[in-house]
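The complex is shown incomplete by one protein chain, all other protein chains being positioned as in the whole.
Going by the order they are written in, the chains are A and B; count residues from 1 in each one.
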Amino acid sequence: MTTTTPPRPTPAARRPRLQHQIAGTSRTRGGTIPTLILLLGAAYTLLPVAWVLVASSKSRSELFSTFTFAPGTGLWENLQNLFAYGDGQYGQWALNSLFYAGFGSVLSTLVSTMAGFALAKYEFPGRQVIFYAILGGVLLPGITLAIPQYLLMSQIGMAGSYWSVLLPTLISPFSIYLARVYAMSSVPTEMMEAARIDGASEGRMFVSLVLPMMVPGMVTVFMLQFVGTWNNFLLPYVMLANERMYPLTVGLYTLLSKGSGEPALYSLAITGAALSIVPLVLLMLFLQRFWRLDLISGGLKG
Amino acid sequence: MSTEKLQTDAASMLVEGADPPQNRRRRRRLAPYVFLTPAMLLFVAFLAVPIVYSVYLSLRGYRLTGGGAFGRRRQVFVGADNYVSTFTEPEFVAGFTRLAIYGVIAIPLTLGLALLFALLLDLPRAKATRFSRTAIFIPYAVPGVVATLLWGFLYLPSTSPFSFISEELGWGTIPFLEGSMLFAAIANIAIWSGVGFNMIIIYTSLRGIPSDLYEAARLDGASEWQIARQIKIPLVAPALVLTGIFSLIGTLQLYGEPTTLRPMTPEVSQTWVPLMKIYRDAFVRDDLPLAAASSVVLALGTLLVSLLVLRLVQKRAFGDDS
Partner (left out) sequence: MRNKATLFGAAVIAAGALLLTGCSSASDEGADSADGPITLEYWAWGTSQQPLVDAWNASHPDLQVTRTDAGGGTDSSAKLLTATRAGNAPDVALIEFNTLPAMIVGDVVAEITDYTGDARDAFTESVWGLTSFNDATYGVPQDVGPMALLYNQARLTELGIELPTTWAEFADAAVAVRSADPEAYLATFAPGEFGGFAGLAQQAGAEWWSVDGDTWSVGIDSEASLEVADYWQDLIDRDAVLAEPLLTPEWNSKLNEGNILTWPSALWAPGVIYGVAEAQAGDWAIAPLPQWEEGNSDVAFQGGSAIAVTTSSEHQEAAAEFALWMNTSEEAARIQIEAGQYPASIVGQELTLESDPPLLMPQQTDYWEVASKIAANTIPDISWGPNVNVASSAFQDAAAAAITNGTPLRDALVETQKVVVEDMKTTGFDVAEN
C-alpha cells in the first residue's frame, strides 16, 4: 500500500511550519488583527445557530415576548410537542432525510466512482463526448431539472414515491468530475498494468486495488452528496404530496407556512430546525479528517 | 458481468496463470463501458430525458374541449405559444432583474469574504484557526430553508435582536424586509450559507501551494499582504473562477430563500425570481406546459451564461483538459 505515493498536493498537515523559526518571532506577533477578523467571521456564522438553539428553549408564549437571547423554560416541552406532532411526523421526516441522503449518497458515490475511474483511466471511443456531456451536466443547475423531472415522473406514474426523490439524486455530474480528477491523480496506471499482467480481471482489479486507493476521494464525494441531498428542498417539495414522506427541509417549511394559521407551530418549526442542524454538523466534524476538498480546485491546475 | 465470464472461460481453457491476449484486450475494451453504464443510464433517464420531455411539453398547452361553460381542459399542440408567453411576461423579466441586483451584492461579497478568510487562515501568525475554520464552515450544513427561517426571525421586528437594540437606542426597528434592504437581506442569507464552503475550497487550494514559493519572498522582506497579492491570489485564481461559476449558477437558481420569506413579508411576490414563477405556473396556475417552456428558457440561459464566463476566463481555468 505504500509502494507509490500520489504525485498530487502534499497533505496540508505535513507542510513544515518552519517560517517563524527562520525569521524570528516577528512572524507570530501581530497576529491579533487576522485572528480578530476570523473570530468576527466565526461570530457572524454562529449567530443564527446560537439564536435557534436559544429560541428552541422558549415556550410558545416566551417566543415573542422575551429578549432574543434570553434562554427560556420550554425546551423539554417543545421537544415533546415536536415529536408528538402529527403522530410523530418529525421523527418520520428525519428518517426520510437519512434515507434519501444516506442511502442515496452511498449509491451515488459508487456510480460516480465507477464512471470517474473509467473516464480517467481508459482510452475508448466516445470518451470525449461523454466527458463533455458530463461537463454540460455540471453547468446545468440541478434545480431547473426538478420540475422537468417531476413532469416525467408523473407521466410514468411514479411521482410521489420514495423512488421519485431518490433516483434523480443518484446522478451527479459534479461528483463524476471529482472522481475523475481523483482517479487521475491517485491511481497509477503502472499498478493497473501490473495487475493485468498478473491475470486479474478488470472488475477484480477495480474492487481490490482501485477502490481502496480512491477512498479519500470517495469520502469527499459522499460528503458533498450527503449534504447536497440532505439540504435539497425543491425536488422533494415538487415530487411529494404525502407529508409522511417529506424530508426535514420540506417538513420544516410546511410547519412554518402553516404556522401563520397555528402559531403554536412556530415553536415546533424552530425546535425542529435546531434539532435538524445537529446531525449534519456532527457528520462534518467527523468527516473533516478524511475529506479532500482540494480535489475540487485540484482538477484545475495544470 | 461479461468480464468475469470471459475470465472463467479463458481460465478453463488455459494453463493456470496464462491468458490469451485477445481475451485480455476484449475485456479491457469493454471495461470502461461497463463502468460507465450505471452513470449513463441515470444520466439519460434523469438529465437527458426530462429535458427532452420538457421541450416536448413546452410545445403543448391545455385548451378547452367539450364546449359549454364547463368544458374540460385537455392537452393539445400549441406550437410556440408558451415561449411567446414566457418572453412577454413582464414578471419573468423582472425576476431576472431582481436576480441581477441580488447577484451583484451576493457574489462579490461571498467570494471576497471567502478569499479573505482563506488568506487569513493561511497566515502563520493567525490564532484559533481550527475553531474559526470549523465555525465558518458550519452554515454549509444548514439547508437554505432552515437558514432563511433563522435569519427571518432575526429580521422580523418582534423577534430581532438587532431591532431590539436599535429600539433601545431610540432609533426604531430596522426594516430588513422592506424596499431595497430586502435584496441585501436575502443576499446576506446566501452569503452566510456560502462563505464557508467557498472558503474551504480556496483554502485547500492555498495549502497546496508549495511553501518555498514564498520563502524566498519572505526572506526578501516582503510583507504578508504583498505575498498574498502577488503570489497567493494569482495561484488560486482557478479556484476563484470555479467558486465564481458555482455562485453564479446558484444565483440563477435562487428559490428556497424568497419562498420561505413570503409568509413573513408582502414584498416578496409569488413570482419574485424566475424559478418561483415557473413553480407558480406549474402548480398554482396548473399550466405545466408554460412552466416547461420557462424551464427550458432558464436552463438554456444558465448554460449560456456559464459557458460565456468560462470562455472569458478560459486562460485560467480547466488547464488539464483531456
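Methods note: contacts are C-beta pairs under 8 Å (C-beta built on N, C-alpha and C of every residue); 3 or more make two chains touch, one makes a residue touch a chain.
Keep in mind that what you see is a predicted model, and the values were worked out from it rather than measured.
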item	value
Residue numbers in chain A that touch the chain omitted from display	64-65, 86, 99, 102-103, 106-107, 153-155, 157, 159-163, 166, 212, 215, 241-245, 254, 258, 260-264, 266
Chain B residues that touch the omitted chain in the full complex	61-65, 67-73, 91, 153, 156-159, 178-179, 263-267, 269-271, 280, 282-286, 288
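Rule of thumb we're sticking to: only the chains that are shown with their structure count from here on.
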item	value
Rounded Å distance, chain A centre to chain B centre (Cα mean)	13
Residue ranges of chain B in contact with chain A within the complex	1, 3-4, 6-7, 17-19, 24, 27-29, 31-36, 38-40, 42-43, 45-47, 49-51, 53-54, 57, 113, 116-117, 120-121, 123-129, 131-132, 134-147, 149-151, 153-154, 158-161, 164, 192, 195-196, 200-202, 204-205, 207-208, 211, 215, 218-219, 236, 238-239, 241-242, 245, 249-250, 252-253, 255-256, 259-260, 263, 275, 278-279, 282-283, 288, 291-292, 295, 298-299, 302-303, 306-307, 317-320, 322
Complex interface listing, chain A residues touching chain B	9-10, 12, 15-17, 19-20, 22-23, 27-31, 34-35, 37-39, 41-42, 44-49, 51-52, 55, 63-64, 67-69, 110-112, 114-115, 117-119, 122, 124, 127-128, 130-131, 133-134, 136-137, 139-145, 147-152, 155, 167-168, 170-171, 173, 176, 184, 196, 199, 201-203, 206, 227, 230-234, 238, 248-250, 252-253, 256-257, 259-260, 269-270, 273, 276-277, 280-281, 283-285, 288, 292-294, 296-302
